[in-house]
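The complex appears here minus one protein chain, its other protein chains still in place.
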Amino acid sequence: MSKGLVVLAYSGGLDTSCILLWLKEQGYDVIAFLANIGQDEDFDAAQKKAEKLGAKKVFIEDLRSEFVQEFIWPAVQANAVYEDRYLLGTSIARPCIARRQVQIARQERAQYVSHGATGKGNDQVRFELTCYALYPQIIAPWRIPEFYSRFRGRKDLMEYAENHAPSDLYQMTKNPEDSPSEPDVLEIDFAKGVPVRVTHVKEGTSKDTPLELFCYLNEIGGKHGVGRIDIVENRFIGMKSRGIYETPGGTILLHAHLDIETFTMDREVRKIKQSLGIKFSELIYNGFWYSPECEFVRHCIDKSQENVEGRVQLSVFKGQVYILGRESPKSLYNEELVSMDVQGDYDPCDASGFIKINAVRLREHNRLQGAAQKTL
Amino acid sequence: MSKGLVVLAYSGGLDTSCILLWLKEQGYDVIAFLANIGQDEDFDAAQKKAEKLGAKKVFIEDLRSEFVQEFIWPAVQANAVYEDRYLLGTSIARPCIARRQVQIARQERAQYVSHGATGKGNDQVRFELTCYALYPQIIAPWRIPEFYSRFRGRKDLMEYAENHAPSDLYQMTKNPEDSPSEPDVLEIDFAKGVPVRVTHVKEGTSKDTPLELFCYLNEIGGKHGVGRIDIVENRFIGMKSRGIYETPGGTILLHAHLDIETFTMDREVRKIKQSLGIKFSELIYNGFWYSPECEFVRHCIDKSQENVEGRVQLSVFKGQVYILGRESPKSLYNEELVSMDVQGDYDPCDASGFIKINAVRLREHNRLQGAAQKTL
Amino acid sequence: MSKGLVVLAYSGGLDTSCILLWLKEQGYDVIAFLANIGQDEDFDAAQKKAEKLGAKKVFIEDLRSEFVQEFIWPAVQANAVYEDRYLLGTSIARPCIARRQVQIARQERAQYVSHGATGKGNDQVRFELTCYALYPQIIAPWRIPEFYSRFRGRKDLMEYAENHAPSDLYQMTKNPEDSPSEPDVLEIDFAKGVPVRVTHVKEGTSKDTPLELFCYLNEIGGKHGVGRIDIVENRFIGMKSRGIYETPGGTILLHAHLDIETFTMDREVRKIKQSLGIKFSELIYNGFWYSPECEFVRHCIDKSQENVEGRVQLSVFKGQVYILGRESPKSLYNEELVSMDVQGDYDPCDASGFIKINAVRLREHNRLQGAAQKTL
Partner (left out) sequence: MSKGLVVLAYSGGLDTSCILLWLKEQGYDVIAFLANIGQDEDFDAAQKKAEKLGAKKVFIEDLRSEFVQEFIWPAVQANAVYEDRYLLGTSIARPCIARRQVQIARQERAQYVSHGATGKGNDQVRFELTCYALYPQIIAPWRIPEFYSRFRGRKDLMEYAENHAPSDLYQMTKNPEDSPSEPDVLEIDFAKGVPVRVTHVKEGTSKDTPLELFCYLNEIGGKHGVGRIDIVENRFIGMKSRGIYETPGGTILLHAHLDIETFTMDREVRKIKQSLGIKFSELIYNGFWYSPECEFVRHCIDKSQENVEGRVQLSVFKGQVYILGRESPKSLYNEELVSMDVQGDYDPCDASGFIKINAVRLREHNRLQGAAQKTL
């Protein structure tokens, strides 16, 4: 008799294939669920493999559109970057995948959900925090001693294979040394802080659905080797780990969004929003997409984007993104006001009062310090 | 009879030359002070020019070493970046220059200090907030109606010249399109969060005094077109303005320091320090280097750097800086702990408890929301 | 011929009466505007006085309801407190008054607005920042040398009178030493973070319109001497000043709101909201109620209050507010979960994993410190 039905997040790879087999061996019925979030994968082959390994059903689901719109776009609005460098690509995918997995589990009346994330990583947390309220019965084999003792050997082997195949490290991006010696110039239109159209200036071609647009930016960024990083990062569970990431489209969008945002957003709103964005990035990284605080922060960030609208022109070249210019109907940039030749509605004498009043506090401080000599 | 003695921050250019003349015309005696902070300038020619224009004395002072050590190094420790993009090059120079100017004024018993910063910019604030406690008698001609009405014409002319000379825009950095097609690989050693040696791996050459080291990074960065940006920024006085900057050495140091810092600093210390760094950047930008809060923040950031020590290897190529690796005797990266194959002093089962306890709050939230269906 | 029409914020007191006269003397026509925001004032007498002094028109407007709902309620939601102590009573009133003054100026086609705030205080800033976008023609006599030189004498006199009349210092609150020796017990019902009903438990009476409710809390708080403070505060213009304030109703609401908020709001949302509340308080104090950042922060805080609903029971006695209990349909407090006797849906063993994983980072830190002895 079956111990129950498990929906397994299946990748098609060695790890989750082992888990599928092991779950069956332990007496569970297994549904394999493979999400397409844009990874390079032979989904048909994966389906056949899962069936051959004994999956009762196989769900292969194209989540790309919802991934881009509901998960990547809010990250673009937030300028989401973890620890100043990591653009959170895979971190954002986890709640998207887990959400669908829970829906399948519910629909198929499964008792359990399972995944192949290891016991030292972030993904176990991201996966399970999404699931917990709903499916407390999570099976995490890499945290079950019987499992990880048995399969350590294969894991070693697999790791070895992975570690000795450096050509696979970057799959989306070319090495900048081998990338074209001509830049591509793009124009990206934003509305409410998300991209709504990208145009290749020379070729005159455009993309304007979220998925196409994002794939196109991945393609152009990848062609020019944009968005590769080799970092050490701080995992939620308290370890430092090394990560090698590539986020070509995301990197282009980060540059473009930062630019149009500063162009259209008030300085002080920007400061507050910046700190919310840092918080948001941390929440995503740690797996708290579905939490009251993340919902709150997303709402606030979304509110801040009401006027983030306009067009950014940029050049993509040899691993870099260069902003060439920007324009917007909502711009707070006032050429006349800022001009050195035109006074505009601005009296330079006011600056004297502004500076003097700002100095009141500093002068009091110095008065107390007792001596100019000491300070300078 | 003289109206008094003025120490003028003199640049050798058209603007401050006009000011020098005008001050004399108004009846002041003028001392010209020209600081060498590494700009590309013919100092001898400037000296002669100032003398010819009637300066009573000319001070040309090499502040490069103190600029690097006392101003740039703290900015490196802080990962100082204003509004996510601007590396604050000129902003940091102002307090360094103004400090010396005040010293000269005091030594020469001058009654006034003066500068050529315009009435709509940030530099007037940066300059004057540094001076205020000590020399309230600041003469800021660009905020004096008699001056700016009279010289508007020349200003126009000069602006015109500047604006129509795009080849001069970038002076330190090559266009990445014209930069070498071979990267340079460097190793930078840090101690207490500041660089203490840079080595060109292939050539085997090293620099280890602050000034030489920084100049060398400017040279290498410049050669590869690193650190050019074209941004819109928010001035302290409330306007948005466009800025085009190049910070080749600073950009290399930012990448390298971020890397060694994350490698050696505790995650939670890093978070607190990151917010202090953002505050510090804003203070520098707004001209508050010499303020109690900036002194406080500098002290705290410096404290955070005690263990930021080690070597970063990086490649500079076509406008980009790529981190290749890092090592440190103070690293908090523990290869055994993080390894997927070795359990180390870590029990994967603990992660289950960690995740479940983190989920307590989320489950309560969901319980109240009343329905899983609603959330997902 | 008239120099133009001025709408003057008139208080009925000596200061603004002088200003009214002086403006007329200078050749302006003056409309006196006196806002009723709940202060203790003989409005009829003030009207007559203004007319007698030569005001062309006198507007006396009851702004109490809008003041409570549109200004005080958001401050209650925010737990607004400046520098940990000041409840911002008068600060919140300024934008409410200035808003109406600008409406009157527009409706009456006046060219100017004017006020009696002094040149060293916060109120000038609060008033004028509200007005600026709309009526750049502000006349601020206390910053006009002709005015303040002439009237300094009278000012001195008046100040003297004020300073030597300590019995007037507190007008709303009794001295706690003289207050009743029996507490009053109230129940306050909240919805979306604002009070919707207050009930006197013993007397069984209730108030449920915002204005009545707030006045009642002022009355009860005043009777028991609640909300008096004597502080030193930091003005926006950079000075420290001494302030003596009384905020009886506001103090009761702060205690009650803090309590119901913590009861119904997720911990992490609370943290983020707390920092927004601190920002909000600073914005109000500095006069930025009508600014993009304050609008943004108000929106975010309002969003955070969606579930802040329930009833708080409290006792008011001898200058203090004591929370006696709270109840809410939206409470996140789960008696079973927290009980020491019932396990509930909680496995104490999970706490072991939680603590151990939280210690991973600390142990790495200590490992590096090299020696337990050193740390402890």
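So that you can tell them apart, the chains are marked A, B and C in the order they are listed, and the count of residues begins at 1 in each.
In the analysis below, a residue touches a chain if its C-beta (ideal position, glycine included) is under 8 Å from a C-beta of that chain, and two chains touch if they have at least 3 such contacts.
In this text the structure is predicted, and so the values were computed from the model without any measurement.
A.B. asks: Considering the full assembly, with which of the depicted chains is the omitted chain in contact?
C.D. replies: Those shown chains that the absent chain touches are A, B, C.
A.B. asks: Considering the whole complex, which of C:Lys49, C:Lys174, C:Lys207 or C:His365 touches the chain not shown?
C.D. replies: Within the whole complex, the residue contacting the unshown chain is C:His365.
A.B. asks: Go through subunit A and note every residue touching the omitted chain.
C.D. replies: Touching the chain left out of view, subunit A contributes residues 266-268, 307, 330, 332, 334, 337, 345-347, 349-354, 356-358, 360-361, 363-365, 367-368.
A.B. asks: Tell me, which residues in subunit B touch the chain that this view leaves out?
C.D. replies: 237-240, 266, 268-269, 271-273, 275-276, 279, 288, 291-293, 296-297, 299-300, 303-304, 357-362, 364
A.B. asks: Against the chain that's been left off, what residues of subunit C make contact? List them.
C.D. replies: Counting only subunit C, the missing chain is touched by 79, 83-85, 99, 102-103, 106, 118-120, 124-125, 128-129, 132-134, 140, 142-143, 145, 148, 152, 155-156, 159, 176-177, 181, 183, 228-235, 237-242, 258-259, 262-263, 267, 270-271, 274-275, 278, 282, 288, 290-292, 317-320, 322-326, 331-334, 337-338, 340-341, 346, 348-349, 351-352, 354-356, 358-359, 361-363, 365-367, 372, 375-376.
Throughout what follows, only the chains that are shown with their structure count from here on.
A.B. asks: Report the inter-chain centroid distance for subunit B and subunit C in whole angstrom, where each centroid is the mean of the CA atoms.
C.D. replies: Result: the chain centres lie 40 Å from each other.
A.B. asks: Calculate how many whole Å lie between the centre of subunit A and the centre of subunit B, each centre taken as the average of the chain's C-alpha atoms.
C.D. replies: Roughly 29 Å, centre to centre.
A.B. asks: Please list all residues of subunit A that touch 2 or more other chains.
C.D. replies: Residues 237-240, 271, 275, 288, 291-292, 358-359, 361-362 of subunit A each touch two or more of the other chains.
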